[in-house]
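Worksheet: the structure to be examined is printed underneath.
A protein chain is absent from this complex, but the other protein chains hold their places.
Order as written gives the chain letters A, B and C; numbering starts at 1 within each chain.
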Amino acid sequence: MKSVIVDHSLAEAGTRRIDWARTNMPIVVGLADEFRQSRPFENLRIGICLHVEAKTGVWIEALVAGGAEVFITGSPGSTQDDTAAALADMDNVHVFARSDETFDDHLLHCEYVLQSSPDLIADNGADLHHLIYSRDSYRHLGEALIGATEETTTGTTRLRESIKCRDFPTLSINDTLTKRIVENRFGVGSSVIDGLMRATNVMLHGKNVVVIGYGYCGAGVAQRLRGMGAHVTVAERDPLTLLEAHLEGFRTSALEECVSAAQIVITVTGYDDILKREHFEMMRTGVIVANAGHFASEIDVPALEDLSVSKREIRDEITEYSLPGERKLFLVSEGNLVNLSAGDGNPIEIMDLGLALQSLSLRYLARDAESLQNGVQPVPRDVERFVAERAVAHWIK
Amino acid sequence: MKSVIVDHSLAEAGTRRIDWARTNMPIVVGLADEFRQSRPFENLRIGICLHVEAKTGVWIEALVAGGAEVFITGSPGSTQDDTAAALADMDNVHVFARSDETFDDHLLHCEYVLQSSPDLIADNGADLHHLIYSRDSYRHLGEALIGATEETTTGTTRLRESIKCRDFPTLSINDTLTKRIVENRFGVGSSVIDGLMRATNVMLHGKNVVVIGYGYCGAGVAQRLRGMGAHVTVAERDPLTLLEAHLEGFRTSALEECVSAAQIVITVTGYDDILKREHFEMMRTGVIVANAGHFASEIDVPALEDLSVSKREIRDEITEYSLPGERKLFLVSEGNLVNLSAGDGNPIEIMDLGLALQSLSLRYLARDAESLQNGVQPVPRDVERFVAERAVAHWIK
Amino acid sequence: MKSVIVDHSLAEAGTRRIDWARTNMPIVVGLADEFRQSRPFENLRIGICLHVEAKTGVWIEALVAGGAEVFITGSPGSTQDDTAAALADMDNVHVFARSDETFDDHLLHCEYVLQSSPDLIADNGADLHHLIYSRDSYRHLGEALIGATEETTTGTTRLRESIKCRDFPTLSINDTLTKRIVENRFGVGSSVIDGLMRATNVMLHGKNVVVIGYGYCGAGVAQRLRGMGAHVTVAERDPLTLLEAHLEGFRTSALEECVSAAQIVITVTGYDDILKREHFEMMRTGVIVANAGHFASEIDVPALEDLSVSKREIRDEITEYSLPGERKLFLVSEGNLVNLSAGDGNPIEIMDLGLALQSLSLRYLARDAESLQNGVQPVPRDVERFVAERAVAHWIK
Partner (left out) sequence: MKSVIVDHSLAEAGTRRIDWARTNMPIVVGLADEFRQSRPFENLRIGICLHVEAKTGVWIEALVAGGAEVFITGSPGSTQDDTAAALADMDNVHVFARSDETFDDHLLHCEYVLQSSPDLIADNGADLHHLIYSRDSYRHLGEALIGATEETTTGTTRLRESIKCRDFPTLSINDTLTKRIVENRFGVGSSVIDGLMRATNVMLHGKNVVVIGYGYCGAGVAQRLRGMGAHVTVAERDPLTLLEAHLEGFRTSALEECVSAAQIVITVTGYDDILKREHFEMMRTGVIVANAGHFASEIDVPALEDLSVSKREIRDEITEYSLPGERKLFLVSEGNLVNLSAGDGNPIEIMDLGLALQSLSLRYLARDAESLQNGVQPVPRDVERFVAERAVAHWIK
């Protein structure tokens, strides 16, 4: 099947992007070298729904090196057209992704992937799984599939709770300790600093920053902010977690008490509407508000809009809200994830580790799927340990 | 029953010790105030085997305030005679503990405790449990007891594996996340610095220190050493834990590769014979070696003795071993826990939290033992959460 | 005189930029409020050569609030046309600056500034001073001028060594301890992190980073890198400074010994050709090389070009050099200052402090120039202390 992309002439720019990513993805590159010998995906078709961007490109190379024929669609909004063009030029790769696609286009592209009759699926947000279980025309794939992976926590929840996937094993990539520690504590910790500095150009040294939530992500964010000289106060509901933050040397406080003195407020909780009208009313003028949690909904933006006298874009990625009492509040990236929207997302190496987990999970399925039960489940511990060992081998020198 | 102690005239000195401890134990003091009102131990006898030292004294006060009559023996080697004298002067407290007691004396003192027909037991290393299950004369206590607590991991293991305690519920204090995080990461982290500085008077700034093991304790030790300006290298076998240390900013290395350049080596692994002859042979002259793990056996001292040409005490808590090739190795506290032997052990506040867990576990048993099954089990989550909330209330101001 | 700018219709975008800067420049804004009352520049013309960008705009507002008529030209290459348009719309402000100007245009614009017969001059790189002392037509200004300021170290050196400015006092802004500590240690420290993350999207956690130079800037860079989880090695020639880095907890090493293991190398020395052919030959493949020192010349780029087999732009701000032996070296921003070229330069607050020094130096000249001798000299200590007090008042809350 022919690729569906914006412009084939962008391939060279895409190749350069992929080259830069490859330079910093030693784990997946190392796996590609092994796959080239062992050919774990010989004669297998892999259907993929994942962001069509440079790091994904390096991973596709590894799958193809392992003998796979790959059919990939992207995730709405994240497609890099040059990367898509570069991928479309590769042998055994079929790309259905355009940066300008509508949601209907996206569904159509997902169907193209499924029409390839894949043996393995790598899904993102359970979009492919959903089609299989909701459209009669793809229902037969459930039986035919060797297995699948799911990249996101959202997708895993959807598979468990609504789709109730049951005909083949699906390995949940995000449920690994490796990913939680490495990606959440270290990846998110540093990419939030990147996004925040880029969006604002303000100094972090000496700033009163309130970090709401001290889970893996929140702890990482708090530690990096401290590493940049900020004065961090942690707001957290769980008493033991709060104690941990306190003993780690962070000021801690109930949100209601610290939010009025904050110069920067960052939500990292995983819950909705953590910052509400009552908080906006307390904040001092000039405060910068950003979200680094799972969803855009941690900040109640509608309530903020409602409270505001007026708003305007004062700088790329920064909306100025004029509040009653001559106060200004600056919202970063409209409440979307500050590290993704205002920065480049997690560092390349973090994606290297995540895509290595993907690679080895797919290999595990290709080799040993019959040893697994059907339905959603964690990545086998052996796979996780193997990836950690690879990261050790490549990162520690 | 009359107390068995060294010298009643030491009571005043003991009272001062207890006063200092009390000053820094707000959680247990707060519980004592509540117990004085609610009297959870009214008409109950509590038999205790625990270190007879000042912090224990503050805890005893809380139990007595709650209506208990207390019978306590110590742990061989840790009894403070002045604290014992101060406790013996209190109403409703019976003490059987001497700093000069032999192991046979210790067993006899444990029997005195059991002869009081306790309703509740707070045990340390399972010594009281052992007597109940090994001596016919105390066997009847198993049925009579409301329940018990066990302070140590060693004791919990013994109860599970050899004693197979089964007639009443025993709550395992050390199995709580609260204790693991607070005591291991923060308590041990700081007390090791204390012990090391006290034993050696050497500068930590700029020193090459190898920390072996990066569990809760090891991570705490590594972080505090870094906080004191040391150049820390972590040696750790588990790849994911190693990765965590690496990303936290620590150099990491296989033990064999880093031990020869170390100026200080600290074991914190929980395993035996981590430092062996082969390592001693590689170490450079002047190296300081200490253990902060669970047991004195992490360093293979017999192998060191065997390898040495001669040894001498060169400073309190430091043995100088002369090794072949004109090299000197300095062992701290004969390989015993450096924070306990060369320092004062964990900070008072850490014990406050641990003894608050004891207090509330005993109260839980007194009130709700029938809701528990028999045998060893974790402290109920409610108790743990309650203690964390108390620590939050008292520590965070 | 009419302004010379690119496009008046850009004023609105420029106003937004200035608004964002103003939000984060409380010191200069506070001074503007005072100047509005005290009118220190009543009836004075101030001729300025400085980057025509948003932060400068906020400063111009303060001068005008103080009664000044301002004539400003930019520095070649840094003019923001929208900011220029916004400034040109203000009363009492005359702007001669275009982003597309040649060096000859720049000189002409400097002449326009001098043709306004300024009473005070704020210079950058001594361009205005140079014209006064080299062109007969402006020579009379030397006598007429009350005094001047010079923003840069380069300009100060030029004034001292070649121009030998002598007819009026010139205050050297960059020679203050306040600026050295605040701008160099903290400003540069954090903006280098910003530039590096933005240019590369690589992870700093666990990376082997060599920082060459441990002066105010280098120490700041090293500390922030450590704060981001990097493994920093410092290379420094002065033994006492080296000792300081070592005791601060940084690995230190001779450049020749550490450069071959580095994953990232950053020069921050103030000297030329610190990284030379011999170093490029030792570096491992994949190394990222950047400069954060005073001049682009710290890295010997011609030698690198000479050594390379080929080169290409692999990503914005990153040049890939293919070296003999299949090695790749990645140079950031062609060796220009990584914080300025790949990032937004120092945080806004840092510029606030620097422009407050400018404002108060000009006020000092307007009020008390007769108390000063002629020629280049430090900013009076009272001015410096006053600025520090203002920073304390605005930053510490």
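Definition applied: a contact is a pair of C-beta atoms (placed from the backbone, for glycine too) under 8 Å apart; a residue touches a chain by one contact, two chains touch by 3 or more.
Everything quoted here is computed from the prediction, not taken from an experiment.
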Full-assembly contacts of the left-out chain, visible side only, are chains A, B, C
Touch with the missing chain holds, among A:R39, A:R160, A:R180 or A:R251, for A:R251
For the full complex, which residue in B:V6, B:A261 or B:M282 touches the chain that was left out?
-> B:A261
Out of B:I46, B:L204, B:C258 or B:V376, the sole contact with the unshown chain comes from B:L204
Contact partner of the left-out chain, one of C:H130, C:H246, C:K328 or C:R363 = C:H246
Just one of B:G187, B:P239 or B:G335 touches the chain that is missing; which is it?
-> B:G187
Which residue among B:V93, B:I350, B:A366 or B:V379 touches the omitted chain?
-> B:I350
Taking the full complex into account, what residues of chain C touch the chain not shown?
-> 177-178, 181-182, 185-186, 239-240, 242-244, 246-247, 252, 384-385, 388-389, 391-392, 395-396
Missing-partner contacts on chain A, residue numbers = 205-206, 226, 229-231, 246-249, 251
Residues of chain B (touch criterion as defined above) contacting the omitted chain | 16-17, 19-20, 23-24, 186-187, 189-190, 193-194, 197-198, 200-206, 208, 224, 226-229, 261, 263, 286, 312-315, 318, 320, 328, 330, 343-345, 347-350, 395-397
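Keep in mind that, in the parts below, only the chains that are shown with their structure count from here on.
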Chain whose mean Cα position lies farthest from chain C = B
Would you identify the chain whose C-alpha centroid lies closest to the centroid of all protein C-alpha atoms displayed?
-> A
From the C-alpha centre of chain A to that of chain C, how far is it in Å?
-> 37
Using mean C-alpha positions as chain centres, tell me how far chain A is from chain B in Å, no decimals.
-> 43
In whole angstrom, what separates the CA-based centres of chain B and chain C?
-> 56
Residue numbers in chain C touching 2 or more other chains?
-> 205-206, 226, 229
